[in-house]
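Every protein chain except one is present and positioned as in the full complex.
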Amino acid sequence: MTENEKVPWYEVLQRIDRRIIYLIVLALCSVPFFIPIPVAMEVSPPVQSLFDKIEQIAEQNKSGKEQFVLLAMDWSPSVKAENEPQTAAIIEHMFRKNVRFIILSFYLPEGPRMTETLAEELAKKYDKRYGVDWVNIGYKQVDLPAYLSFIRDMYSIIEKDYRGTPIRDVPMMKKVGSLRDVSLVFEATGSAGYGIWVIYAQPEIRTLEVGVGVTAIVGPSIRPFIDSRQIIGMLEGLSGAAQYEQLLKTRGNATRGMGSQNLAHLWIIVTMALGNIGYFLSKRRERNRKKEVA
Amino acid sequence: MHASYSMLVLLFIFSVPIVYFILAARKGKQIYIRPIAGLAAIDEAIGRATEMGRPVLYSTGLSGLDIVGLCSVAILSHVAKLTAKYDLRLIVPVNSYLLYPVVEESVREAYADEGKLDLFRADDIVYVPGQFPYAAASVGIMHREKVAANFFFGYFAAESLILAEAGSQVGAIQVAGAEDILQIPFFITTCDYVIIGEEYYAATAYLTREPTMLGSLVGQDMGKLTITILVILLTLFGILSVAFPNTFYSNWIIELLRL
Amino acid sequence: METSELLKRRARIELIVVLILGTAICVYIAADCIRYGVKEGFDGFLNRLGVGIAAICTLLIYSFLYRENPFYRLLEHILIGLSVGYSTGVVWTELLKPNWFDKLVGAEGRIPNLLWLLVLVPGVLWYFQLSRKNVWLSRILIMFFMGTGAGLGFRGVFQNLLAERGQITQSFKSILTYSGGSVSFTWFNFDNLLFIVIMLCVLSYFFFSFRHEKNPVLRGSSRLGRYFLMICFGTIFGTTVQGRMSLFIDRLTFLFHDWLGL
Partner (left out) sequence: MRRYIIIWLTFIGGLYYFLEFVLPAESRMSDAVTEIGKVTLVIGGCSFLLGVINLMRMHTARIALKRPGWYNSVALIVALFAMLIVHLWKFYANAQPGDAIDKVYDLLWNYLRVPIDSTIFSLLAFYIVSAAYRSFRIKSGEAAIMMLAALIVMLGQIPLGQKITLWLKSLETDPQLWWVSRLRFDTVREWLMAVWNGAAQRGILFGALIGSMALSLRIWLSLERGSFFDKRL
C-alpha cells in the first residue's frame, strides 16, 4: 500500500497510535477527580456474607466468650491499590463494632507494616489504642512445618510483637489462648496465599472461618472455595472494597476510585469494539479483493 | 487432624496407578498420549519462519530451576532441533540465573545433534534478571530482529501481556503454553495457539517420551477418572435418595466419604 | 537525510518540553515544601519534600510509556536494591535474631545454648550453590526441603479434597428438591446440574491417555470443556481489567490528592 493511496478509514481504526490511547485513559481516569460520577453499586453475595460474619462476631462477643479476628496481611506495595482499601474497610468495621484483631504475615514483611499505618490512622478516628484493641505481630518467615506448629500452639513460634515487646506482656494477648479463640481469618493477598489457611488451618479448627480480600485477577479462582464454603466471603479488587465501604456507609478510596473505573471500563469496551469493527471490515475487503482476483 | 479412612483409600487409589505406570513405562511399555494440538502449531510456526527467513524467539518467562522451568527447557530443545534443521537463528531470553546454564546446554546439544554446531551462537541466549526488565529486553529483541515466530513456555506473571502483545504487533506467529491459568487469557487474545494448564506437562511428555512423565500422566488420568466417577455417583445417589426416599434413606456416598 | 533532520527536530522539541515541565514541577515542589515548612516546621518540610520526590519518581516512570529512557531503568534498579536490602534486613531482625541468635547467646536472661551452633552446619550448605565444584552439597538441602514439602503436599491435597468442607465432599449438589411430599426441579437444581456438567466437561479436557477415536463421549465432552474454559478465561480477563486499572487509579489519587492537594 504505497504512501499516496488514501488509507481506508477502517484501517485507521485498527492503527490508532498507542500513545493516543494512553492519553485518553489518563484523561478519562482524571475526570472523576473533578466531576462526580455515580458510584452506587449492588452488593454481591460474597461481600455481604463477609460483612455479616463480622457483624455476627460482634453480636457473639456481647454475650459469649470473646472471639478475635486474625488479619493475614500478605500484600506488598505493588498491589496496595486493591488490598489497602479492602484492609481499611475491614479494620474500620471492626473498630466500629469493637471487634479486636491480630495483624501478621507469613509471606511478606511489607504487609503488616503498611497495615499498621492504616490501623493507627483509623484508631485516631475511633480512639482505639495499640496493644488493647489490636496487636501487630509483624512478619514471621514460616515454612509449612513451622506453620503447622503455629496452628497447634500459637505461641510456639511467636516471641515478640512487631515493636519488640514480649507477646505475653501485650494486654490483649492475655485473652487469646490459641487459634481456637480466632473465629475469622481475613487474608488480604495479591497471589494465592489463602491456601495455607483454607487447607491446613480450617480442617483442624472447625470454628475457624476464612475470608479473603484478593486482587481482581485472583477473584475467579477463589469461586470453587466459596462454593464449598471453605472461604465464606471475598472482596474482589477495588469493586469489592467499594461495595464494603457502601455497606459501612463511608466514602473511602475505593468508592472514589470507582468513578475512574467506570470511565476506564467504558473506554476499553469502546476500543475493543473499534479494533474488531476495523478487523472485520478489512477482512471482508480482502475477501472481496480475492473474489475479484479469482 | 489426621487422615480419615476415606482419605487413606483415595491416597491408595491415586498413588498406585502413578507408581505402577511410571515403573511400567521405565520397563519400556508403550504409553499412548493423545496428540497435543499446540505442538502441531509449533511446527507450523517454524515453517512460517523458514519462509520468511527471520529469527525465532523462545521465552522461558520467569521460570526458575523447577518442574515448570525444566519442562520449558524440554520443549525448547524440541524447538531448537527444528530451528537447527532449517538453519534459523534462535534467540532465548532467560530470567533465572539458575536456569540459564541449563538452557544454554540444551540449545547447544540440540544444534550439535542436528550437526549445525557452527550455527549455534552462545550470545543469543540472553540472561535478563527482573520481571519488567525481562519483558522490556524481550520486546526490544522482537522489534530489532523482526522475529517471525514467538514461543512462550513456562511460568509467566503480569509481564505475559507485554511480551505477547508486542509479539502480535511485530506480526509474529505465536504459540504459548503455561501451567498457571491466570495468564492464559492474555495469551489467548494475542497468540495463535495456547496450551492450557495440565496440557503443558502433557506436551513435555509427548515431546520427550520421558518414561517418568508418560507414566505419571497416565496414572493421573486414573485419578481424574476416579474423581469423575465419584462425582457422578454422588449426584446419582442424591437423585435416588430424593426420588425414592424409603429405599435410599440417605446419600450413601456422602456417609462413605465422611468415615 | 530527511529523516535524521526530522529526528533532530523531534529530539529538540522533546528536550524543550522536558525542561519546561521539569522546572514547573520543581518550582511547585519548592513552593509547597516552603509553605508546609513555615506552617509545620522541619517535619512538614521533610514530609512534603518526600511527597515531591515520590511524585517525580512516578512521573519519570510514566515517561517510559512515551519512550524507553534512562530514568526508568535507574528507578528500576533502585527498586531492586531497596527491596532486596529490606528483605535481607527483615530476615535477620525478624527470624534469625529472635529464633536463633538470641537463643544461642542467651539474650534476656536465658542460659546460652550452644547446641544452636549445630544448626549452622546445614545452614551453610545453601552457599555451596555458588561454588562450581561441589554444587551437589547445596542440592542436599534443596532436595531435603523439597522432600518435606512433598511429604506435606499429601496432607495439603487430601485435606483440600476430602475435608468436611472439601472440594469432593462439597461436589454433592442436589438435582431434585423434595418438599411436602412432591419432588420438583427448581432453578437452584438447574444451577447445580449445570455446575456438575461444566465441571466434568472441563475435567475431561485434561484426559491425555484415552484415544478420542475410541470414546466419542470423551471427544465431545473435551471439546465442550474447551469452550467452557473460554468462558472461564473471559471472566478472568474481565476482572483483570478492573485490577490493572485500580493500580493506575491509585497512583492518580496520589498525584491529584496527596501531591497537588485537589
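In order of appearance the chains are A, B and C, and numbering begins at 1 in each one.
Keep in mind that, in the parts below, a contact is a pair of C-beta atoms (placed from the backbone, for glycine too) under 8 Å apart; a residue touches a chain by one contact, two chains touch by 3 or more.
The shown structure was predicted, so the numbers you read here are calculated from the model rather than taken from an experiment.
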item: Chains on display which the left-out chain touches in the complete complex; value: A, B, C
item: Sole contact to the chain not displayed, among C:A30, C:I80, C:V105 or C:L260; value: C:I80
item: Touching the absent chain when the full complex is considered, from C:Q129, C:S184 or C:N215; value: C:Q129
item: Absent chain, residues of subunit C that touch it; value: 43, 46, 50-51, 53-55, 57-58, 61-62, 64-65, 70, 73-93, 95-96, 99-100, 116, 119-120, 122-124, 126-127, 129-130, 136, 139-141, 143-158, 160-161, 167, 171, 187, 191, 194-203, 205-206, 225-242, 244-245, 247-248, 250-251, 254
item: Missing-partner contacts on subunit B, residue numbers; value: 2-3, 8, 11, 14-15, 18-19, 22, 26, 65, 67, 70, 73-74, 97, 102, 129, 132, 158, 161-162, 164-165, 168-169, 181, 185-186, 188-190, 197-198, 201, 208, 210-213, 216, 219-220, 223-224, 227
item: Contact footprint on subunit A, counting only the chain that is left out; value: 14, 16, 18, 21-22, 25, 37-42, 44-45, 76-81, 113-114, 141-143, 145-150, 152-153, 156-157, 164, 219-221, 223-224, 226-227, 236-237, 239, 258, 261-262, 264-269, 271-272, 274-276, 279-280
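By definition in this document, only the chains that are shown with their structure count from here on.
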item: Chain-level touch network, classified as line, ring, star, complete or other; value: complete
item: Contact-richer chain pair [A-B vs A-C]; value: A-C
item: Centroid spacing, where centroids are CA-atom means, of subunit A and subunit B in whole angstrom; value: 30
item: Mean-CA-position distance for subunit C and subunit A (Å); value: 12
item: Where subunit A touches two or more other chains at once, by residue number; value: 203, 217, 221
item: Sequence positions of subunit C contacting 2 or more other chains; value: 155, 159, 163-164, 169, 171, 232, 236, 240
item: Subunit C residues within the subunit B interface of the complex; value: 68, 73, 76, 80, 154-155, 158-159, 161-164, 168-169, 171-178, 183, 196, 199-200, 203-204, 206-212, 229-230, 232-234, 236-237, 240
item: Interface residues, subunit A side, partner subunit C - complex; value: 19, 22, 25, 29-30, 33-34, 78-82, 84, 109-110, 138-141, 143-145, 148, 157, 159-160, 195, 198-200, 202-203, 206, 215-217, 219-221, 224, 227-230, 236-239, 253, 256-257, 260-261, 264-265, 268
item: Complex interface listing, subunit C residues touching subunit A; value: 65-66, 86-87, 90-91, 94-95, 98-99, 145, 148-149, 152, 155-156, 159-160, 163-167, 169-171, 195, 232, 235-236, 239-243, 245-253, 256-257, 262
